[in-house]
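Okay, so here's the structure we're looking at.
As you look at this complex, bear in mind that one protein chain is not there, while each of the others sits in place.
Residue numbering begins at 1 within each chain, and the chains themselves are lettered A, B and C in the order written.
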Amino acid sequence: MPRPPSDASSLLVMRGIVKQFPGVRALDGVDLEVRAGEVHCLLGQNGAGKSTLIKILSGAHEPDEGEVLLDGSPVRLAPPTAAMGQGIATIYQELDLVDGLSVTENIFLGHEPATLGFSRRAEADRATAELLKRLGHGEIRPRTEVGSLSPAHKQIVSMARALSHSARLIIMDEPSAALDHDEVGNLFRVIRDLTSQGVAVIYISHRLEEIREIGDRVTVLKDGRTVAVGLAAKDTPTSKIVALMTGRNVEYVFPPRRGRGAHEGRPEVLRVENLTLRGRFADVSFSIRAGEIVGLAGLVGSGRSEIIEAIYGARRAGGRVVLDGRTVRPGSTTRAVRMGMGLAPEERKAQALLLDHPVAQNITLASLSRYTRPRWLGWLDRRAEFAEAERLSQALDIRPPDPRRPIRTLSGGNQQKAVLGRWLAEDRKLLLLDEPTRGVDVGARAELYALVRKLADDGIGVLLVSSEVPEVLGLADRVLVVREGRIVHEAPAEDLDEHRVLDLVMVSAGQLPGPDAANPPTEGAFHD
Amino acid sequence: TSNEPAATQQASASAAAPAAKEGNDAPGEKVVIGFSAPAADHGWIAAISKNAADAAKQYTDVEFKPVEPTNDINQQISAVESLIQAKVNVLVILPNDGQQLNQVARQAMDAGIPVVNVDRIFPDKLSYRAWIGGDNYGMGVAAGHHIGKTLKDKGVSNPVILEIQGIATLPLTQDRSKGFADALKTYGFTVAAQQDAKFTVESGTQVATNLLQAHKKIDAIWNHDDDQGIGVLAAIKEAGRNEFLMVGGAGSANAMRDIQADSGVLKATVTYPPTMAASAIKIARLIAQGKGMSDLLEQQVPQSITLASETITKDNAAQYLPLGFES
Amino acid sequence: MTEVDQAASAGPRLKAAGPGGRFGRLGEVRHLGLVAALVLLAIVGLVTKPENFATSSNLVSILALASTIGVITVGMTFVIIGGGIDLSVGALMALASVWATTLATQSYGPVVMIVCAVLVGTGAGLLNGILIAYGRMVPFIATLAMMVAGRGLAQRMSNQRTQLVQQDNSMIVSLSTTRVLGLPLLVYVFALVVLLGWLLLNRTTFGRRTYAVGGNPEAARLAGIDVRKHTLMLYALSGLCCGIAAVLIMARTTTGSSTHGDLYELDAIAAVIIGGTLLSGGRGTIIGAILGLLIFTVITNLFILNGLNTADQLIAKGAIIVAAVLLQRRSLKTPT
Partner (left out) sequence: MTEVDQAASAGPRLKAAGPGGRFGRLGEVRHLGLVAALVLLAIVGLVTKPENFATSSNLVSILALASTIGVITVGMTFVIIGGGIDLSVGALMALASVWATTLATQSYGPVVMIVCAVLVGTGAGLLNGILIAYGRMVPFIATLAMMVAGRGLAQRMSNQRTQLVQQDNSMIVSLSTTRVLGLPLLVYVFALVVLLGWLLLNRTTFGRRTYAVGGNPEAARLAGIDVRKHTLMLYALSGLCCGIAAVLIMARTTTGSSTHGDLYELDAIAAVIIGGTLLSGGRGTIIGAILGLLIFTVITNLFILNGLNTADQLIAKGAIIVAAVLLQRRSLKTPT
């Protein structure tokens, strides 16, 4: 059981933490101080060292230098069991669940209730059901195999696992990245519940509006160093935080649109007619014109990713997809790519990256035949290939700026840039972007937004899926609202606001329980 | 079996070897004998390697150079090549497959190294100076006659006769089966079913277990190889069957003891003596030294020696037991 | 390895056998294909050899044939679910059988022989585990080395001879010859190992952690599981099964021999995979593996009942394996 809040004295103090990886000093003297009962936000650009710091806290890494004090006394946190023993539970950024095990088994992995080695399964299931209910997800069945859950549900299971430890410090590394607005509300309710019992939460997110809403204090990391400690989350201006993180003033605004009707006369890049996949989505019809960015808004699980994958040929669906006047025969991504589509998929690690391969080869993967001479032989001009990768990596400001590194060693945001870079190497007619800024920091986001807009201005059509409503509204020209696999509304972005979209995406507003339905987040906090 | 009490564990080769150091055995010029055989993964082949080594040890004028036994033809070729390179005086080869090793044996002969071919024969006579081996066809004939005669005497008509072969792809297996079928034909009998058991005990058990299910009433079984026969007998015992007689092959000491005791279905075995390896070493030595065989009038060693396959029954088992090899 | 599979499928994803709550049951959908294949084979048996196939003695034979490798398959299932592979099983069984039947061991009587076989198997399995978990060798290579060296050692101990179980120790042979309720004792041993294996895999923390260690070792480590120790134990368990299998093969063949268990590794791995376990680890069931093994055993039985020669047996076996797997796939597809 969580302990009662001890006064103002610190629960956790980290001092001068250093962590060196081959070739990178990920942490270079980091300080952190967390109090019981607070939500302490950790901010920093991609690669700043946030995940590395929390891995040290969770015992997954051992620090090379520095000390960690819990309740004032020095502790050793590695291996993970030691950290758990100290009451530290962690939700990792990369989902660390075992697909083959059930929800219950994942939650209690490593600390299963058992008699003589025999699991007490009923008891664990009961506890699991309770945890899930507490997280607002009573509908997830404890015996379901985790591999069959959606990414959002997996995230819930990860949270339930952290809660199962009755910890006094819970670390959440980008827990909201896979969640939609509604889910985030749920998450915050749980966090408030925890902190009211004196549990401290370290919260990492690239969505600054979330920090405002849930955070008490903020620590900012930059290049492996602490650059600001204990800022008040509610009162520090966003511009100041962004400046601390990036070392510059980022205009955190969306690039200007062409304006209403600007695309009217332009040719249709994509036309989708009655796209249907039984049990997933039905009768999806819309079109995208050259230079236009169309956003798909909807709840997690509403079928947006599957629509995109069907257009791309990664799933076979009924109906018709026409690209640039030519019908796309369904069921082949190879044909889709050849005809001029590109996809940045939702699950970066599983669907896009060759983790052990250099950044360069990840970037050129989809455009290899561009560097062949002669093409029929498939002979690679590796110099040309590398030059292109280097150019794109610089253009996207991928850090560290070494395209030879295995992409595994890059931070999530930088990995995402490489995935986008993959489609910039070749002329595309249509880009399908599924949650393109998931896990991407503010600075990089602004760059990505500008990049996407520029691509559109150059005549590409873009289809954008994002669970962040402001992003859809800010970046897209036109928005399609998806609910339960059907398009229920279509309008120019200017004609919509967050409230309206949230109303539209809900099964039917008001009926869906959730504390935040009546209390949507303050708008404007985001644009600050 | 190696775990029999020491008393019965006799060296089969030395028992047959003359002790006197005279005639052919008188020391002569020094010769290096290269030796290559398949991997010793069962009693008969183990006896081959052991008999060869033991025979060589008897002579002070022989340097014995065995190479890695292997069941991969590619490697055996390399092994023989290395012996040629080492310029041995004479080669003794039991090939995994006579045809496949033919070329490298021929190379040796062409290089002036006489080859003594044991057991599995080279197709090309230019590939060996002398061949010594068992009579595989004769083995089948002997087994066929024993079974045919016994059943005829009992007055069985249309008997169910089964055959358990060794490795099906060896020419010697096919020769044995042919001899068996030919001999049975003279009694008007045929083989009802045939399976191969790879010369291993375990495979013997498995094949026999299934065969016993396939045939509810059996009159006779010929099992080509006494090594795998242990497994065949275990399966028969497990199934509690005894309505038939069984004949073995090769002539292991173990089989002979069983026959002598007459306690089970095994009533006879037909020999295929691994002593041939010891003989081959002796012949190789004589060839290298340019001698003939002292018991023969010929100036040179004969080109081909086929050992007779004898039928061992309860009556003569005691006489053959010293020559039996341990499984 | 099987990822190609999933990636290549445009439709809804198929799940391989996994360890959820209702998993491991015979009647489960994922096993229906295997059961269907078995039923089909049984029908073939009934049609082609009505008087032989369905007799109780033939069924007993099939179970007796399956028991040795069946015990090994149980251990192999654990290893593969745990993300490894064990190529040494056949060799370890041979080594244990030889060690237990040397004159020296036999002089202590049957109980010591059994203990010896089990200890040798477990010990060698432990060595595999040490090389893999602590020496960080790739399982394929470590167990390949053990396979080669194990056979060598067995040959050396036995002097390349077959070692008979002596009359005094015939208690061991009676495992095969004594019947209770019509079944030889070794079938009970087999059944017991399967049952215990199933309990261990499905009802204990050890079993469930095996899935984690195989499916996502990093997650397992972060959850506080000692992945190395666990891996070590998996190989020891497989070795233990080899030791038990050695006792069974001694009972069946009345011998210990360095040639026992030839190519068992391939058969056991194939049975495990046909049973729905992924070579990449993290998924699989014991029931599936045993069903897979029974399919192989019944195929051979049918062939010999019908007097097929080796060549045709091999061709037919290849075709049947393909058919069984495609059948299984079909039965999985429909209910999705």
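The rule is simple: a contact is a pair of C-beta atoms (placed from the backbone, for glycine too) under 8 Å apart; a residue touches a chain by one contact, two chains touch by 3 or more.
For clarity, every value in this text was computed on a predicted model and none was experimentally measured.
Remark: the omitted chain is touched by one listed residue; of C:Val39, C:Val148 or C:Leu199 this is C:Val148. Considering the whole complex, the residue from B:Val67, B:Met109, B:Ala268 or B:Leu286 that touches the absent chain is B:Val67. Shown as candidates are C:Ile69, C:Ile269, C:Ala289 or C:Ile304; the residue that touches the absent chain is C:Ile269.
Interface residues of chain C facing the missing partner chain: 1-9, 82-85, 87, 131-133, 135-142, 144-153, 155-156, 160, 213, 217-218, 220-221, 227-228, 231, 266, 269-270, 273-274, 278-281, 310-319, 321-322, 325-326, 329.
Think of the hidden chain as still there; on chain A it touches residues 21-22, 62, 78-79, 312, 314, 332-334, 336-338, 343, 345, 350-358, 360-361, 365-366, 368-369, 372, 377-380, 382, 386, 404, 406, 422. Contact residues of chain B toward the unshown chain are 39-41, 49, 65-75, 77-79, 81-82, 85-86, 96-97, 99-103, 123, 168-169, 171, 174.
The working rule: only the chains that are shown with their structure count from here on.
Rounded to a whole number, the gap between the C-alpha centres of chain A and chain C is 43 angstrom.
Averaged C-alpha coordinates give centres for chain A and chain B that are 73 Å from one another.
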